[in-house]
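Taking it in order: structure first as structure tokens, then the write-up.
All protein chains of the complex are present and in place, except for one that has been dropped.
A, B, C, D, E, F, G, H and I are the chain letters, set down in written order, and residue numbers restart from 1 in every chain.
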Amino acid sequence: MKKHGVLNRDIARILASLGHTDQIVIADCGLPIPEDVECIDVSLKQGVPSFVEVLAEILADMEVEGLIAAEEVKEQNPAVHRALTGTNIPIHYLPHEQFKDTTCKAKAVIRTGEVTPYANVILRSGVIF
Amino acid sequence: MKKHGVLNRDIARILASLGHTDQIVIADCGLPIPEDVECIDVSLKQGVPSFVEVLAEILADMEVEGLIAAEEVKEQNPAVHRALTGTNIPIHYLPHEQFKDTTCKAKAVIRTGEVTPYANVILRSGVIF
Amino acid sequence: MKKHGVLNRDIARILASLGHTDQIVIADCGLPIPEDVECIDVSLKQGVPSFVEVLAEILADMEVEGLIAAEEVKEQNPAVHRALTGTNIPIHYLPHEQFKDTTCKAKAVIRTGEVTPYANVILRSGVIF
Amino acid sequence: MKKHGVLNRDIARILASLGHTDQIVIADCGLPIPEDVECIDVSLKQGVPSFVEVLAEILADMEVEGLIAAEEVKEQNPAVHRALTGTNIPIHYLPHEQFKDTTCKAKAVIRTGEVTPYANVILRSGVIF
Amino acid sequence: MKKHGVLNRDIARILASLGHTDQIVIADCGLPIPEDVECIDVSLKQGVPSFVEVLAEILADMEVEGLIAAEEVKEQNPAVHRALTGTNIPIHYLPHEQFKDTTCKAKAVIRTGEVTPYANVILRSGVIF
Amino acid sequence: MKKHGVLNRDIARILASLGHTDQIVIADCGLPIPEDVECIDVSLKQGVPSFVEVLAEILADMEVEGLIAAEEVKEQNPAVHRALTGTNIPIHYLPHEQFKDTTCKAKAVIRTGEVTPYANVILRSGVIF
Amino acid sequence: MKKHGVLNRDIARILASLGHTDQIVIADCGLPIPEDVECIDVSLKQGVPSFVEVLAEILADMEVEGLIAAEEVKEQNPAVHRALTGTNIPIHYLPHEQFKDTTCKAKAVIRTGEVTPYANVILRSGVIF
Amino acid sequence: MKKHGVLNRDIARILASLGHTDQIVIADCGLPIPEDVECIDVSLKQGVPSFVEVLAEILADMEVEGLIAAEEVKEQNPAVHRALTGTNIPIHYLPHEQFKDTTCKAKAVIRTGEVTPYANVILRSGVIF
Amino acid sequence: MKKHGVLNRDIARILASLGHTDQIVIADCGLPIPEDVECIDVSLKQGVPSFVEVLAEILADMEVEGLIAAEEVKEQNPAVHRALTGTNIPIHYLPHEQFKDTTCKAKAVIRTGEVTPYANVILRSGVIF
Partner (left out) sequence: MKKHGVLNRDIARILASLGHTDQIVIADCGLPIPEDVECIDVSLKQGVPSFVEVLAEILADMEVEGLIAAEEVKEQNPAVHRALTGTNIPIHYLPHEQFKDTTCKAKAVIRTGEVTPYANVILRSGVIF
């Protein structure tokens, strides 16, 4: 078995394929998945695993230089917003509709069990050198 | 979005395709996945989600008439064994090697984050009528 | 076998994959199916199953926040129109030609045995939280 | 649209591909589908469509020279058994387990909503000349 | 074997998949087949089967509300033109080049052995109710 | 367009791929097609094209060193048998059941409209040098 | 084996699929092959087979109504140009860059061993009737 | 373009994938190609390219430690046999039928235009170190 | 980009998919790759990367409980043998022919540039808990 990095085989495969500026999405369980984007569904039940749990697990093994989140998260989901700002990674905000359009360019959407609104983020890969 | 049953899209798809006596596996994160069997990996990190959590979620939405587990679970993993016996579903025990061979006939293996030994079970589908 | 939700394995698979605002179509047996859209054909014979029967079965297991129907249904198919308005879900009306164009964005078309005119509806998924 | 024969596009496709002695299965909603056999799922909900309804629709458009049914249907499902004998097509009976093994050679399994036991039949195609 | 409708398995499959306004093409043996359109080749040798034979066989099992033919057929192939007008189905005429462009939207091209010029027609499906 | 040899694109493709001793089948419209063998269906309606017509067309463009036919053709279909013996190609006879088993090794089955019994033949390719 | 027409199985398959105005390319060994166009590589070594040899073999079995060649061939490759004009088929000349763009519409590129410049031609199929 | 080694893109791809003891076949134009073995057809017309030409081209870029040929080549095709023995690579002889069975294990069959009997050879790859 | 574990995207993907007792192979550049086993080719030129370099990189990120090597390595390649024994992982020796047969069960073969004899090893995955 693999010693280092994220345990999930599909997430590990996607992270290993990322180049600088490539994007992946961590989503609540309701975000629509664009037609040609792979969905890695780690949801178990409503709320499990939470958005914050998955975000932490991904950030532990992915170099991230920027986040994109929906404008609406600031007011409608302060807890998730705090988790995002707490990463100290620059965040760019877009209206939710535009956020959804942007997800089409992602390499994958990781679907969590999160059931609080606008709990979605696009992670733009940084460089490990 | 789907109102009823398990939240995970891949697990829902597999459960909906099961006929009487079809089998699926809930596995710890170390069980080898047979070549032609689909792996639904819901693991997030070591121990998360646990075998018991996933077992509960599956049993909530799957008619199960029988379990198959590894002999060794009785002594080497009492906690997991209690969870299995606690389902009140008849359990058939096989030596672990034979258990692994049996997983080849499964429709899918659901990989959890479980990291305790022999935390694997084959669920044989019952009939909803 | 799966305990909860719609019995049909293909419909269950599609519903489980829907995110907020994703669309599916329930169609009479004559609606043309767009090239790249999956057709789940549950028709048995002319009139069986009826549009209304299938609509009820889908709504029982799908969170729906909006309907799109063809203008013409109001006058040309009052029975089906009553079934649609009876759902108390907001309906947006389009000319039939435009309705057909919109079906290209659907995740699937569920083909019924319905043989009354304009008995088609697009269901836009809501959110379960 | 097609003028003659069964309405369902998948069933029509399968029937049109049958040669003499080829087999298809009409099944209750619980029969396990062999790995490499296509499943045409026309089930809508438990009991709908019934085994007998689908059998009638298929026999209307398929030349059948022989039926295979499970021994157990005689006593455990007299209604379905009457429907089978009522076709006046010679029936060969097998123990259910052997019946299930035989379904592996079928070109397709048509899954109904039937929820009464042993409501399954293998139809062996005859010749139209 | 299938009792009713056209004998050819590929033609039966295509006809069964047609919805209202879907189009198929019956072509002479020289019409270029668009890249992404299925070709069902029933040609045996030059002239066999003829365009008229195949047209009759298709019309026997397909609901057709409209025909599209090349302008040039009127003068350059009176026999075929008579066969088309003899169907009493409204015919829309296009210059041959435009006719060829239109075939890209067809579900399939049925290639005959016909070797007389402009012996091609697009059949637009009607509705069986 | 191709100047020489059989007109049908699928038959031409198969013939061009044959090596010495490779086999193809010309079948009546009722012969069951083995699972992994390509079916080229040139049938138009019952009896059209006939077995004899297609046999002639294939022999015009295929080097054949041997035929295999069903024993039963001698008595049950003298016309077809005369067509076979008339080719002056050595014929090996097998019981029909064994004949059917042999078709599994064929590169393709060419399905005609023939509706007379046992009108099937396996053609073993010769060498053009 | 196939009696008539070109010996190469891939070329025979492509020629048999051509309709009127369809195009194929005969190329020297350096022409870039467009992404979605099939390459039939009959090259053996530099110069073998030559462009002229392959052109002769194709013209023996393909009805051709028009050629397209690169302007530059006239001066930069007189021998090949003589071979083209010697076919007595009307030739349309394009600048090499535009010639390359046109090859995207071809059904296939037949790659020879030719190593003299601009030794490429697009063959537009005629009609055999 | 590639500077070194065989010009043909398919042959280069196959040679680059060979490991020690892997086998490829050089065949006359009549050898039957096993179902699951890739055929690289470089034949242009009967006799072109010859078996000997292709053998030379392959041996120029492939490390070969052993040949397998049909017994019959010794007497029935002395010219080809001389070409084989002239390679100074050890030759193992098999009856032609057994030779054909052995070709099933080959990575590819390279089909030449050769039209003299038993002009086939299996090349077993050596090691470049 | 991925922070932890092996850099190569294909190797990372394979390692992440391994369960207990699954096997992968590190091979010299001459080992024949079994038909249905994925080959990850990281060779650059003869000797680069070396077997030992790749072995070290894999062992840094893969839990390994056992090695299988060819008997012959002991005498014919002491340097590589020292590298294997230096891992302090139990080694099971097989005759080279049997070693090669065993590679058919591997999830992947990682091909290095190694050009010294018998520089191959099968790594059997251990468990990370």
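As a convention for this text, contacts are C-beta pairs under 8 Å (C-beta built on N, C-alpha and C of every residue); 3 or more make two chains touch, one makes a residue touch a chain.
Quick caveat: nothing in here was measured; it's all calculated off a predicted structure.
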| item | value |
| --- | --- |
| Contact set of subunit H toward the excluded chain (per top definition) | 1-6, 8-9, 12-13, 15-20, 60-63, 125-128 |
| Chain not shown, touching residues in subunit I | 1, 6-10, 29-30, 39, 41-46, 48-49, 53-54, 57, 111, 113 |
| Residues of subunit A (touch criterion as defined above) contacting the omitted chain | 17-22, 125, 127-129 |
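Everything that follows uses one rule, which is that only the chains that are shown with their structure count from here on.
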| item | value |
| --- | --- |
| Fewest touching-chain hops separating subunit E from subunit F | 1 |
| Interface residue overlap between copies subunit C and subunit D, same or different (over half shared) | same |
| From subunit B, the most remote chain by mean C-alpha position | G |
| Fitting subunit D to subunit I on CA atoms, where both chains share a sequence, rotation angle to nearest 5 degrees | 145 |
| Distance from subunit I to subunit A - Cα centre to Cα centre, in angstrom | 34 |
| Whole-Å separation of chain centres (CA-atom averages), subunit D against subunit G | 54 |
| Touching two or more other chains - residues of subunit C | 1, 6, 8-9, 17-20, 29-30, 39, 46, 125, 127-128 |
| Chain pairs that touch, as defined at the top of this document | A-B, A-C, A-I, B-C, B-D, B-I, C-D, C-E, D-E, D-F, E-F, E-G, F-G, F-H, G-H, H-I |
